[in-house]
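Coming up: subunit A.
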Amino acid sequence: MSSELVIGAVKAIVVLLLVLNLTALLLWFERKGSALMQDRVGANRAAILGVGRRLGLPNLGLVNTLVADSLKLFTKEDFVPAGADRFLHALAPFLALFPVLVTFAVVPLGDVIRLGGRTVELQAAPLNAAVLYLLATLGLGVYGVALGGWASNNRWALLGGIRASAQMLSYEIAMGLGILSMVMTYGTLDLQAMCRAQGGVWLGWLPRWGIFIQPLAFVLLLVAGIAESKRVPFDLPEGESELVAGYFTEYSGGKQAVFMFTDFAEVVLVAVLLTLFFFGGWQVPYLYSDGFHLPGGFLLALPQAAVALLGVVAFFVKTLVFCCFQLLVRWVMPRMRYDQLMRLGWKGLLPLGLINVVATACVVVLAGGVG
Partner candidate 1 sequence: MPAWLFTFVAVLAVLGALGVILQRNPVHSLLALVLVLSLIAVLFIALGAVALGFLQAIVYVGAIMVLFLFVIWLLNLETEPREGGRLLVKLAAAVLAAMLAAELAALAWRAAPGGAAAAGALHQGANYGSMAALAKVLMGEYLLAFEVTSVLLLAAVVGAVALARKDPGAGPQSSTPGRLEPPLR
Partner candidate 2 sequence: MEGYLLTALVFSPLVGALFVLVPEDERGVWRAASLFSLVPLGLGIYLFVLFRPHEAGYQFVERYPWITRFGIYYELGVDGLSLFLVLLTTLLVALSMIYSAGGDIEQRAREFCFYLLVLEAGLLGALLALDLFLFYIFWEVMLVPMYFLIGIWGHGRKLYAAFKFILFTMLGSALMLVAILYLVGAAQSSLGRLSFELPVLYGARLTPGQARWLFAGFAVAFAVKVPIWPLHTWLPDAHTEAPTAGSVILAGVMLKMGTYGFLRFAIPLFPRVAIEATPLFMALAVIGIIYGALVAMVQPDLKRLVAYSSVSHLGFVMLGIFALDVQGVEGALYQMLNHGISTGSLFLLVGMLYLRRHTREISEFGGLWQSLPRWAAVFMVIMLSSIGLPGLNGFVGEFLILLGTFFKLRVAAVLAVLGVVLGALYMLWAYERVSFGAITREANRGLADLSPRELLVMVPMLVLVVVMGLYPGPFLRRMEPSVEVLLGRVRAARLELAQPVVKPQLSLAAQAPLRGKQVR
Partner candidate 3 sequence: MVAPSYYLALSALLFGIGVVGVLVRRNAIVIFMSIEVMLNAANLAFVALGAEAGSVEGQAFVFFVLTVAAAEAAVGLAILIAVFRNRETVNADELTLLRW
């Protein structure tokens, strides 16, 4: 009993650390990547005693992002505007971060591994209603930004909060519909089972990934996901040119860091979801439990531990790719207007999602069910 508890705790901490580190990495990528795309240098000033330069290394800005900025953020004055609701003002950032982080608990990082006769699921919380859990926690995410905006006693902040919550609520529906089609396709609410179902190939060469049977759902989830994380082109809640910084205008220091953190954690989450639903999660193409079965009948045998490890690596690679994709979108898309945003959500994605669900249902029933 206690060892299971320990394993559970370890898994939770591992997942948490992974997400946090990934987030920090994304922060760096965003700064440096954007500089690269815009043909400028980007963060490059801070260095530790000039060691890197002396060694002749290019300044990657890692010190800026990972050390200097963090130090600055956490040592800055925690400013609360006059007339703000102090309690909610303090609570809001954590209310925003918490649901995103706990969502990762149900994400399967890989297949089971066997350690000393014990089977360990590479999933912090193996839950057979994981999709419902996912939707529930996603729903909670609204409160942080909404209350943050409201509690600041600032018009821009309030407007940002309202925009954020309306936007998240609207796109949650499209997202839910996308996820629903996947649930119907695989006939399960269990994410691990969904990943397992994506193993193997069609026609001898095409991986059985979700993207190939539910392309529309992928589009839905991608768009809605970006909107959920309030990033360009859906970054109206924090549109600098209109609202200063939207709902976190009045935040500074550590609390602002938490908000920023939430932002990137959401990016990771969206990437994870896309990976899980449409790109086989930890499935590596042609890799089975005993090794690679390449098209054409070639078999490349691998030990079980290596297969598991490959799965985890594959998962991270896919996630990273989608993370980067999301960051890249920022520099190629203009910001939408608010009415365009709403129109896209309600008149574009929602009908598409409904059509997709109905079509899926028809196919599922005609095919005699999935179970």
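Simple rule for what comes next: a residue touches a chain if its C-beta (ideal position, glycine included) is under 8 Å from a C-beta of that chain, and two chains touch if they have at least 3 such contacts; residues count from 1.
Per the selection procedure, all candidates are chains of the complex that A comes from, given by their letters.
Here the structure is a predicted model, which is why all the values come from computation and not from measurement.
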item	value
Touching chain, any copy counted, for subunit A within the complex - options 1, 2 or 3	1
Candidate 1-touching residues of subunit A, taken from the complex the two chains share	83, 85, 88, 128-129, 132-133, 135-136, 138-140, 142-143, 146-147, 150, 152-155, 157-159, 162, 165-166, 169, 172, 189
